[in-house]
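Please find one structure pasted underneath; my questions will follow.
Omission of a single protein chain aside, the complex is shown with its protein chains in their original locations.
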Amino acid sequence: MKSKYIIGGIIVVLFLGIGGYSFVNSSVEYASLSKAEESGKKVQVTGTWVKNKGSQYDPKANTFIFHMKDEDGKIARVVLEGAKPNNFDISTSVVAKGKYDNGTFHASEVLTKCPSKYEGKAEEHPEGLDPKSEQAEM
Amino acid sequence: MTGITVKDITQRFNRRTVLKDVNFTAEQGKVFGITGKNGSGKSTLVKIISGIISPTKGSIAFTRNGEDIPSEKRHEHIGLVGPYLTLYEEFSALENLRFFHSIRGLKYDEQQSNELLARLDLPTDRSDPIAAYSSGMMQRMRFAFALLHDPAFLFLDEPTSNLDTDGKNKVHGIVRELSAERCIIIATNDYEDFVLCDDYYSVDGSVPALLEQPAN
Amino acid sequence: MALAVKPASALFQKDVRSELRTRYTLNALLMFVVISISVVLFSVAGETLQPEITIGMLWIVMFFSAMSGMSRTFVAEEEKGTTMTLQLLASPSSIYAGKLLFNLLLIVCLNAVIVVLFLLTMEKFAISQPGLFWLVILLGGFGIASATTIIAAIIAKARTKGTLFPVLSFPILLPLIMAGISATKTAVMGTTWEAAIPDLQLLVSYIVVVITTSFLLFDYVWKD
Partner (left out) sequence: MIKWWKIVLFVWIGVFSALGIMTPIAGGLSDLAIFAEVGDTRLIPVAMKIADHDLTEQEDGTFLVAGEDKYGDDAMFVLPEKPAGFSEAEGYLLDARYDKENHRVVAAEILGDYPGWSFPYIPGLGERAKIIFFHVPMSWMTVIAFLVSMWFGIKYLRKKNLIDDAKSAYAAGLGLLFCILATVTGSVWAQFNWGTFWNWDPRETSIFVLLLIYGAYFTLRSAIEVDEKRARLSAVYSILAFVTVPFFIFIMPRILPGLHPGSADDVNAGPVVSSGGMDAGMRVILYSMLLGCIVLFGWLMSIQMRVFRITQKQEADDIAAAEAIS
């Protein structure tokens, strides 16, 4: 009787582990650009704004266009239907929700993620905002 | 030894104590009676012994030929007749018996099943669902359900309710016939059933002599 | 685990035969499927839907049809009063196994009907990976059946059985539904089936975890 619970418990823990592990590679909501292209689904892609390619807002079409680099280093042009998001300039990463199509990511929403470092001194500057790299570009 | 030892059984429903510290031993060769007024917990006790209800406290040991039967195997050795048992009414009598055979892992033999039905004075030629059976016939079907796997432990809760005099005699005959090699427990308020018992336990402490005597 | 195959299959056959005889569940379920797909079609009104929305609708219909059918096996025993009879006939684990088998069969048939109706009625609902698609539908159905079987056993003992069933099932099923929808999207719109491997892993481990836990806990649900 007791062995039933031990064996059952081991099976449950083992498969919880497998299930948890599969989440590592899962793309339930968030994906990379290449995965977005592969699946053709509407996904959320996390990446960073490629600062040296700039950003622009077109008031007539009400679109905000920028380039983003995903975690795999792939760069895509992002067209957001809407205005420039809050805190866009200082964000460490952005999340674009939308579909990838022919090199352009059509986003319905772009959320910005700001440094969530609760440490004392901002030792690392957010990417593209480091004064030294800024000077090098100039 | 073949028998049952009931130890310190306590049952509570909604914090109300239905049974308190029940202790008794029933053995093969003797018919054991459980008595008590209506609503005193006879049926609850029978259900606990049968393993349908797990008690709040206490334990029950089943022994067959000196060997202990683990709780998950007890259903193979128990036959229960009770007014609360319902059979599959959308099936015919034989279909019910066939299902009982197969779920118990026994080989189904139509000849044998017909014999069992005939022994209980049930029709063997009907193939309509048992939903149409009278309450007396249904009670006989419950006996068919309980006796089919030839159990070593037979629990009869109000076995003669809904039965006519013929049926009662039949049941009493079966009890006498089987009691030699089996452990039989009868929960009853009926004096005629009670006289079969060699020993008894009264759930509410009432005296069996006060049981309803037959009218004549 | 005293899992005996014979009692389980006997119970399974009994349920199938009983169902074929009375057709309580089958007829109601078929009508439910037809009605819910009609509602979807009315609301679409001839427009071509985005595949994401169609997939969402497909899973909604699958979930709610399961909700109207999966509880039947246990609720029927409870309503007929045959629960005690079953307790005297077989061990709890074989009862659970038999009921699970019946629900698996029921949901496979149900999902097949739903998907075929969807494919017939939804215009431009093209599937790029049919093999993966059917695998996901099968695994999703198994997952729904495995989780809802023990929940059905729980609600059979409660009042307000019908409304309670989806309330209890939905949170438990949510991980499965999310993985299932994601894998279905890959099957419909994706270019490779490998993208769905994590989701498939998740579906399989979900099913194993839920069935194992159900076997361990079923005694407590089953015995009064």
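Which chain is which? They are A, B and C, in the order written, and residues in each are numbered from 1.
Throughout what follows, a residue touches a chain if its C-beta (ideal position, glycine included) is under 8 Å from a C-beta of that chain, and two chains touch if they have at least 3 such contacts.
Owing to the predicted nature of the structure, the values given are computational and were not obtained by experimental measurement.
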{"item": "Interface partners of the hidden chain - shown chains only, full complex considered", "value": "A, B, C"}
{"item": "Missing-partner contacts on chain B, residue numbers", "value": "12-16, 56-57"}
{"item": "On chain C, residues whose C-beta touches the chain left out of the figure", "value": "147, 150-151, 154-155, 157-160, 164, 167-168, 170-172, 174-175, 202, 206, 209-210, 213-214, 217, 220-221, 224"}
{"item": "Interface with the undisplayed chain - residues on chain A", "value": "12, 16, 19-20, 23-24, 26, 28-30, 46, 71, 85-87, 89-91, 93, 95, 111-123, 125-126, 129, 131, 134"}
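The rule we apply is simple: only the chains that are shown with their structure count from here on.
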{"item": "Where chain A and chain B are represented by their mean Cα positions, the distance between them in whole Å", "value": "68"}
{"item": "Residues of chain B whose C-beta touches two or more other chains", "value": "72"}
{"item": "Shared-contact residues (touching 2 or more other chains) in chain C", "value": "none"}
{"item": "Residue ranges of chain A in contact with chain C within the complex", "value": "4-5, 7-9, 11-12, 15-16, 18-19, 21-28, 35, 37-42"}
{"item": "Residue ranges of chain C touching chain A (in the complex, touch as defined)", "value": "1, 52, 178-179, 182, 185-186, 189-192, 195, 197-199, 201-202, 204-206, 208-209, 212-213, 215-216"}
{"item": "Residues of chain B defined as touching chain C within the complex", "value": "47, 50-54, 72-73, 75, 78, 80, 82, 84-91, 99-100, 102-105, 145"}
